[in-house]
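Below is one structure, written out as structure tokens; the observations come after it.
Every protein chain of the complex appears in place save one, which is left out.
Should a chain be cited, it is by its letter among A, B and C, assigned in written order, with residues numbered from 1 in that chain.
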Amino acid sequence: MKLQEFHARQLLRASGLPVPAWSVATTPHEVGEAAVGYLAGGAERVVVKAQVLVGGRGKAGGVKLAANPEEAAAIGRAILGMEIRGIRVRRVLVAPAADIVHEYYLGAVIDRAARRILLMGSAAGGVEIEEVARTDPAAVVRVHAHPHLGLLGYQARQMAFALGLGAHLAEAVAIARGLVATMVANDADLVEVNPLAIVRERASDGTETLSLQCLDAKVTIDDSALPRHPELEAMRDLDEEDPADVEARAADLSFIKLEGTIGCMVNGAGLAMTTMDLVKRAGGAPANFLDIGGGARSDKVATAMRLILSDANVRAILVNIFGGITRGDEVARGLIEARAQQERDVPMVVRIVGTNAAEAATILEAAAFETATSLDDAAARAVAAAERAGAAA
Amino acid sequence: MKLQEFHARQLLRASGLPVPAWSVATTPHEVGEAAVGYLAGGAERVVVKAQVLVGGRGKAGGVKLAANPEEAAAIGRAILGMEIRGIRVRRVLVAPAADIVHEYYLGAVIDRAARRILLMGSAAGGVEIEEVARTDPAAVVRVHAHPHLGLLGYQARQMAFALGLGAHLAEAVAIARGLVATMVANDADLVEVNPLAIVRERASDGTETLSLQCLDAKVTIDDSALPRHPELEAMRDLDEEDPADVEARAADLSFIKLEGTIGCMVNGAGLAMTTMDLVKRAGGAPANFLDIGGGARSDKVATAMRLILSDANVRAILVNIFGGITRGDEVARGLIEARAQQERDVPMVVRIVGTNAAEAATILEAAAFETATSLDDAAARAVAAAERAGAAA
Amino acid sequence: MSILVGRETRLVVQGITGREGEFHSRQMQAYGTRIVAGQRPGKGGQRALDGSVPIFDTVAQAVAEAGANTSVIYVPASGAPDAILEAVDAGIGAIFCITEGIPALDMLKVVPVVEAAGAKLIGPNCPGATSPGRAKVGIIPASIHREGRVGLVSRSGTLTYEVVQAMSDAGIGQSTCVGIGGDPIHGLTFSDVLALFRDDPETDAIVLIGEIGGSEEEQAAAFAAEQLQGMPMVAFIAGRTAPEGKRMGHAGAIVSGGMGTAAGKVVALEAAGVRIAASPTEIPRLLLSAGVRPQ
Partner (left out) sequence: MSILVGRETRLVVQGITGREGEFHSRQMQAYGTRIVAGQRPGKGGQRALDGSVPIFDTVAQAVAEAGANTSVIYVPASGAPDAILEAVDAGIGAIFCITEGIPALDMLKVVPVVEAAGAKLIGPNCPGATSPGRAKVGIIPASIHREGRVGLVSRSGTLTYEVVQAMSDAGIGQSTCVGIGGDPIHGLTFSDVLALFRDDPETDAIVLIGEIGGSEEEQAAAFAAEQLQGMPMVAFIAGRTAPEGKRMGHAGAIVSGGMGTAAGKVVALEAAGVRIAASPTEIPRLLLSAGVRPQ
């Protein structure tokens, strides 16, 4: 689960990391109010940042600087309500603009191959780490945390020296260790600060100080760990979620909406991906990934059907069930029930094999469903059905 | 550093362990007041326990039960002020007496050979674990915690089942893991609950419940870890310490008072023990263990001398210095200073070898100290000097 | 022979009294798997599966008193890491963790302990393993198998069943089918299982069922190029149409930062001489053309 920037900042701050002040505003007026405070406090400008869970906010015009409260409010008016990659901006973050001397990247991820938490750093901050890794792999510094002891002091120092942060050693060590500690405390699978910056601050007497600060924060939580972190589950941004995703989660279905026209209902993640792949191979485009899980009962099948049909693009449905724990006859009965409740008539191709496949076949035949036996055949029939339905529409 | 029982109870409770209520009282009146509360709360009797850091409180009459507030106050009067193994009782703990169904022992120590935290348990609680280990070794259950992950759930369950606590599994697991967690959180080298007891409680409607409770607590803290636990250092009971120990600690000297007549001043713990052993072998008895440490300067020597002479039993002093980091001439000068300040005239035998031993010899000779070259010779001379002094006294 | 499970398997079922544990224990027993013990803290002394199997409080007891050498775990996610560690500590050599939904950071702690002890962990979030005609451990349906000499290893569940069924229908039997699990952090990797197949005299060819996410297929390709020359190998990779940045059901099935794509895996495997199936149904044909004979 991705967290909004302001939630991610909260977590970093709770781990003791230096995150400068911020406010969250939902109206242009609130943006202006927040700006008044920061400008009075000595900031020369404030930054207004759209709070959305998609990348590319900056390029989309979702991040702007303002030199006075009026300008801030105007920017807030422009950004609030804006759509970024299909997501409407409902909140912005307002913060004093930092006087940045240098930007770094620092992020912790789970390295699957090494089975360790991997801390990555780069002295080229502000750009995406994947970009740095591609163009200048040597510029990415990698340190693996100890599996039980976390990121050790010397490891944090190695990172700091490798990034050229020797002059800010104690700060850099605390931030590196704090980043990994944040990951562990919150069961995150990504904790990223980009940019981590050396920031210049001037006191009223004109003296300047340089310090390391976390100017942005990105955190994603391991979904498997959410049951033991209700405080993080509460941060879930339902406003930004498709209602279908919310319903799928409630029904414990694994559902991902895609752009195509053929709705897929499958048991098992690998088989569901394969079904999508075969639809594509047969010349169609899958409308979704949907895994109804093992041992799915008829009510789950009905919910799955409703989710698929909530997508207006869907022109045909492909049901592909390999009965292991899941019983084929149970799914067949679920399909009949679902069809009875269905408001929209969409052609359906059903393939049920494995446990109780014969019973399922009998039931489906009696109900006059179009059936298929092989995977490839099922995909081809579904594509054909979608094409027919598309031509008819 | 040993903690008083009431401090140990605090630490266990802070780790979430079930420790029944208690009060600390310093006057018979306070004992009576506490008893009023517990008896009103449903307890049939209260227990009054002397708070001292020596073993054998029970046998010495320092633990008593009372059935009413008057009796409690009377017992408080008897125990407060009592001496147990030379320690005056200044505080008692008052607690409701539990209705004990069965007593167990559970304790965590550092197993030096295995280099693990060792949790020991026994279904024969209430007696010392060393006693059980001696008389019925098979009755002691041993589980080593994981060096990084602590006591794992299954290990706690193994302990619970081995003690026959299957009917109290969840409680026993929480207590076992909490015990080890208490050790780790506080850098303890011993955390002991004896007895851990199944306690019967009757509700006002007559229903009975059985629960596991920690009825006593013993904790000792690793001295090396005290610098990072100021909150535990603050629990040190100076009332119970010899003023000489307090002064030694302040001067960073390792000092232990013994029963003999020959004061010893040595650099290095191994050599200090050896010096004591050789005094004994020569027919004398050491008055103390005293390690002045490496690189000891003259002021430290003077403090050491004062500590030794604060013991009225001391009849002779043996100084044994092997100069490595410590410079012999520096020690020699320190001895001359110390003798100048000395109020009591006690014969001294000095052996200084190693770094700057020749310079030391010249200084000592000029100041007319009795010197020795070999270890055995030094011990023999000190014993002879003490005998002469004893005969003269 | 076979790998991981076989006639020598003496199984303890951790969580035998749960709904899933009991259901699958019956299936395994019916298949002929020797279940010597069940384990469930607090039910020690009772018996499971109609009295045929003793239940112990601890895995250590199941090892000491019933001689268990293999364990399968049907314990909820909150207790599964501890169950794995208990099995390791009790000296179990092969541990199958069926449980789904264990947090990745828990597994980061568990896996090094397993490896230090020299034990083999399969899963979590895996369907187990079956050596047809000998024994099955886990949840793979018994009916799909056929005895034979092709080893199969997969990150998936039902997709594996599809492939196995297709192979069996084509007369191609299996030596052992192993599901290594769909979680990002798990025990045996593709390469680990390939090494076991390499050393198994009764395995002549290998089928690998991969999917998007991670780099195990690429590592398996490197392993195959170095260590499996002369052993025919066919692979299928699921998720060619999966969008970037989304978890496709399995916690481990995610393309991120352009890494872990199906295309990259296919390229790596092809370069190592592995034949790639465009659909699961192609697998039997590719095996036959690689010289595997139906039995």
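The rule is short, and it goes like this: a residue touches a chain if its C-beta (ideal position, glycine included) is under 8 Å from a C-beta of that chain, and two chains touch if they have at least 3 such contacts.
Computed from a predicted model, the values in this text were never measured in an experiment.
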Where the missing chain makes contact, among the chains that are shown: A, B
Hidden-chain contact residue, picked from the options A:16, A:56, A:166 or A:227: A:166
Sole contact to the chain not displayed, among B:222, B:337 or B:370: B:222
Options B:63, B:139 or B:271, residue touching the unrepresented chain: B:271
Selected from B:36, B:353, B:367 or B:384 as touching the chain missing from the view: B:353
Residue numbers in chain A that touch the chain omitted from display: 146, 149, 152-155, 157-158, 161, 166, 169
Interface with the undisplayed chain - residues on chain B: 110, 112-113, 115-117, 129-130, 133-134, 147-148, 183-184, 187, 189, 222-225, 227-228, 254, 256, 258, 266-274, 276-281, 286, 289, 291, 294, 322-325, 353-355, 374-376
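Here is the rule we go by: only the chains that are shown with their structure count from here on.
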Gap in Å, rounded to a whole number, between the CA centres of chain B and chain A: 56
Distance between chain centroids, defined by C-alpha means - chain A, chain C (Å): 29
Sites on chain C at which at least two other chains make contact: 109
Chain B: positions in contact with at least two other chains: 149
